[in-house]
Every structure is written in C-alpha cells, then in structure tokens.
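Note sheet for the following structure.
Only a single protein chain was left out; the remaining protein chains are all shown in position.
To keep things simple, chains are lettered A and B as they appear, and every chain counts its residues starting from 1.
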Amino acid sequence: MTVLRRLRRAGGWFAATWLVALVGLAVTAPWLPFVRAADEKVRVGGKLQSRYRLGPGRHALFGVDNSGFDIFARCIHYARNSLLVGVSATVIGLLVGGALGVAAGYFRGWVDRIVSVVIDCILSIPALVLAIVLVSRLDDIRQELPGLGWVTRRWQVVAALSLLAVAPLARIVRAQTLALREREFVLAARSLGATSRRVIATEILPNLVPTMVTVASTGLGLLIAAEGTLAFLGVGLGESWGYLIEANRRRLDKAWWATVFPCLMLFVTVMAFNLLGDRLSRRFDVREVIT
Amino acid sequence: MRYALQRIGQLLVVFVVVTFAVLVAMRLGAGGHRELARRMLGGNVTDQQVDEAVRRYHLDSNYLVQYLYWLKGFVTFDLGYSSANSMSVAKLLAPRFWTTALLGIYAIAVGLLLAVPAAVIQAHRRDSWIDRLGNVASFIGFGVPAIVLGIFLQLAFSLHWHLFPAIGDSIYPWQQFGAHVRNFLLPTLTLAIPQAAIYTRLLRADMVATLQRDFVVLASAKGMPTRRILWRHALRNSLLSIVTSVGTSLGGLLGGAVVVETLFDLDGIGSQMVISVLSRDLFTVQACVAFVVFIVVVVNLVVDLSYSLIDPRVRMARALA
Partner (left out) sequence: MTRPRPLQTAGRPAEGPLIELTDVRTHFATERGLVRAVDGVTLTIQRGRAVGLVGESGSGKTVLSRSIMGLLPRRGVVRSGSIRFEGTELIDAPRSTLRSLWGREMAMVFQDPMTSLNPLMRVGEQIAEPLRIHLGQSRAEARDTTIRLLTEVRIPSPAERLRQYPYELSGGMRQRVMIAIALACGPTALLADEPTTALDVTVQAQILALLSEERRERNMTLVLVTHDLGVVARHTDEVAVMYGGKVVERAPTAALFRRTRMPYTEALMRSIPTVDDPPHTRLAAIPGRPPDLVEPPPGCRFAARCAYARERCHAEEPSLVASSDDPDHHYACWYPVGTVEPVALRPADPAAVG
C-alpha cells in the first residue's frame, strides 16, 4: 500500500516538475543561451551539419535533422504551440461545455434535448476525423469569406480541438448537474426562492469544479496528443512535434534521434497531464473516465 | 422490439444530422453553384461538365434538397466523383474498405485477447503486484499517442529486430496469407494496445465489483473451482461492460486507424481520407466521413441490442415494454 502510494506521489511530482520545466523552457527559450533559434542551422567549426550528420551529443543535444536544424531547439520552441493550443482549447471547452452542460442539466426540457442531440452527434464522429475535416474546411472557408484574414492555422486548430473538448465536458457536467439539482442543499436553496442564476452560481458551479478540473487535466493530455497527430497528418501546424515526427520518420533507420526525441516529448507531456488528471481524480474522488 | 425501434430511430437522427452537417460544411462558402461544381470536379473542366454536375447533384437547389439526393446516392453506393483520382468514389473506396475493416476487427480481437485475461487475473489478485503492474500498463497504454506507439513499435520490431516490415502493404489474406499477417501485425498492435488498455480498465473495475457479489460467494460455498467462478460466474456477469467498452471506444479506434494507416502506408479509408482532405477532394472526404459515422452508428446499435442477448432480464424487460 505505502509503496504504491509513494510511487503514485512520485508520479505526481514527476508530472508537475516536467510540466513546469517544459513551460519554463518554452516561454524563455528565445533568451536562453543553450537553446538555438528554431531556424538556426547547426555548424561545427564553421561546417554545416546537415543530412543528419550529428547524432545526439555535445553540439546538439538531440542531434540534427536533414537540413541541419537542431532537434532539441525545435522541440523546445515547438512546445509553445502544443501547450498554447492545448490550453486554449481546454479553456474554451470548459467555458462552452460547462455552460451547455449546466443549461441542459439544470433547465432540462427542450434545452436538454437539443444539447443532448448535439453532443451525441459530435461524439458519433471519431474525434480525429472531426478535427481533420474541420481544420481543412476552415482553411478554405477562411480564404473564401471576407474579413477572416486574422485567422491563422493555429486558431483553426484551437477551434477544432475546442469542439472535441466541448462534447465530453458538456456530457459529464450535464450528468452531474442533473444529480446535483436533486440534492438537499440545492432543493433547499430553490425552495427558499433563490433565482436560477443564484442557485447555479452559488450551489451548482462550486460543486462542479473538481470534476471539471480533473477531466480537463486528462483532456489536456488528449488534446495535445491530437494536436501532434494533426500536425503529423499534415493538417495541423508546421511548428509542432507531430510535424517533426512526420518529417523525419522515413529516416528512422538512419537517424532515429530526429523522430524519437519529438516522440518522447509528446509522450512524456501527454503522460504528465494524464498523471496529473489521475492524481486529481483520486484527490477529488471523481470517477468519470473520458474515452 | 419497441426498444429496438426507438434506438434505431435515435441513431438514425444522429446519422442524418451529422451527414447533413458534413454536407453543408463541405459545400459552404463556394460562391455560386457553378463555382461549387467546378471545385467538386477539380482540375480543368469544361462548362458542359459543370452543367452536368450541377444537374446531377442538384447543386442549384438548397442544401436540404442536395442532401436528400446525396442520401439517395449513399444508399445506392453512388458516392460521387473523386476529383483527385478521376474515378468514382465507390470504386476508389471499395478495396480500401477491407483494409480498414480488417484492421479494426483485428484490433478489437487482439485487444480483447489481451484485456480479458489481464482484467480477470487483476481482479482476482486485486492489489497484488501483478494487479499494480497491470494498472500501470493500462495507464500507459491508455495515454500513449498512436503516432508514438507506432513509431516505437517500428523501431523495435522492424529496425532493431528486423521482424516485420515498417512500411506495410495492403495485402489481403486471400491474396497471400503470410505476407498479410506480416504487414498487418504492427498496425494491428498499434491500434490494439490502447483498446486493450480501455477494455482492461473497465472490465477490471466491473469484475472487482462482481467478485464481491453474493452469488459469487455462493459459488465458492458450493465448492466450485476458482477458475470456474472467475470465468463462468463472474466474467459472464461482467460481459456487459466489455461490450459497452468496445462500443464506446470505437471512435478512438477509427481515429487511430487514420493515424496507423498513414504511418504504416496502408491503403485504407483513414489514410485515403487524409489524402483527400489535403487534395480538397470533396466527394471523397464526404463519403469517408459519412461511412465512418455509419459504422459508429451501426456498431452502437449492435452493442445496444446485444445487451438483451447477454442479460435475460433485459430481454424480459423489453418484452414487457
């Protein structure tokens, strides 16, 4: 028992440390002396190290790629995109999904029916398929409709991933709200004549926070994985771990580092968020599993 | 029977709403219907061809009419024209369907083969080191992104041990069985491991609860061997959660198939969809999405209806309803 508990705690600490370090590095990368710029080619003694000439080592921690770019530097710089996209999509997912879920669970009736059908529909499309189609369609629509020049690929990815986050969050929040609605303290507040807005704000929302935080944490891991996957498929961002994997994977036999290190970055980051979610779910005793 | 019809109705609504939304999304923002037709046909097309396409797909009508004609086409396997491949979408997708279907079936089968024994043993030896090991394994299996898992498997099995080809080829079992197995093994594993993790988690939790129920204690008191108690009494009662988990995780499986087919260069619906998205092949993308949603809806219906096969009480309750 204690061994397990210690192991779990160690996992939580590892996750927190990794995430703090990653965020720190990603944010301060431009000013760090040991991190090259993302588009700076590696030279040793004035000689360009292209064509995967350098493996992991002193001159380039994770080796170089075909053009001579530093894999380590790119992994650190590109972390910014993964984190930014993941966090933005999660925040939007929490706001929109939370609002839809509370509305459906609290007011029931036709609101609930519409929200439920929408959730069912979104969940019936495999998440990745939905994201691929959305991002690519947004590409075209952005060009065709006027006034959308400010929208970048990054926002398209955020929009697509938010939709993925909204559906499961809305479903869980709806279920919880339905249950909370019938609990004594909520019934008491309602029978005392509190307005719906007041009941939701003071009685329902505070009780939803643990679940939402927990689900969002694990969800963040899944969304970052999805961001990497979109980039891997060529539908996402070019400055992404997933893109590094796609660009180098056919040379796995010759230069494993160029593929494996971005893979590890993605893997460890996703696992860190999952570990965090796991810790939180134990802490708050949240049982819902998102699949 | 009434329940079945009700469920079919619900799933039909989902299918119609989703495919309609996809159609609108695909055809939105093209300017005019001739412009849309030009885009759907791709490349250099004559005015005459554009006119024909407008007439054939009713592009000058509103989306609802267009949808009804599309739906009619879907039912009769007339899925439109693939601009990137200059052939009918049905012809393009038919062989690719088998790759994806086989991959999916293999992944579910292998996933269950891994998950069921693991979950039964874990539940039986709860909190032992083997249970903890299983929990850690399924935690990692659940979280690992498909790309990462696929790359690692390629690295280990084809580049390090030279056992299987890293880059596959869609060879079917009826063509060359040995080559089929070699080519499909790593993609199957990449898909199966996350599935196995999900199945194991759900089944283990269900089995732990089942093993504490009175009828399991009674089976013990009857002097039944442990193996029989686990597999015959307890597992049978946890079967619902296996079937449910297969149904609910199907979306993840199909999403994974997109990645795996691309990663291992298999010609399936998933990899075709990515190619078509990148080449703006609207008819093909629409058909792929509709097809995938159709599979999800049908499998969920089958899962739902199979409950009554598993649990006689459900059968009874529905007979009364």
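Quick notes on this structure:
Here is the rule we go by: contacts are C-beta pairs under 8 Å (C-beta built on N, C-alpha and C of every residue); 3 or more make two chains touch, one makes a residue touch a chain.
All of these numbers come straight from a predicted model, not from anything done at the bench.
Considering the entire complex, the omitted chain makes contact with B. From the options B:10, B:85 or B:220, the residue with contact to the unseen chain in the full assembly is B:220. In the full complex, chain B touches the hidden chain at residues 127, 213-215, 217-225, 228, 233, 236-237, 310-313, 316.
Assume only the chains that are shown with their structure count from here on.
Averaging Cα coordinates per chain places chain A and chain B 23 Å apart.
Put simply, chain B touches chain A in their complex at residues 10, 13-15, 17-18, 21-22, 25-26, 28-31, 127, 132, 139-140, 142-148, 151-152, 154-155, 159, 166, 198, 201-202, 245, 248-256, 258-259, 262-263, 273-274, 277-278, 280, 285, 288-289, 292-293, 296-297, 300.
Contact residues on chain A toward chain B in their complex (touch as defined above): 1, 4, 117, 120-121, 123-129, 132-134, 136-137, 140-141, 144-145, 221, 225, 228-229, 232-235, 242, 245, 249, 252-253, 256, 259-260, 263-264, 266-267, 270-271, 274, 278, 289, 291.
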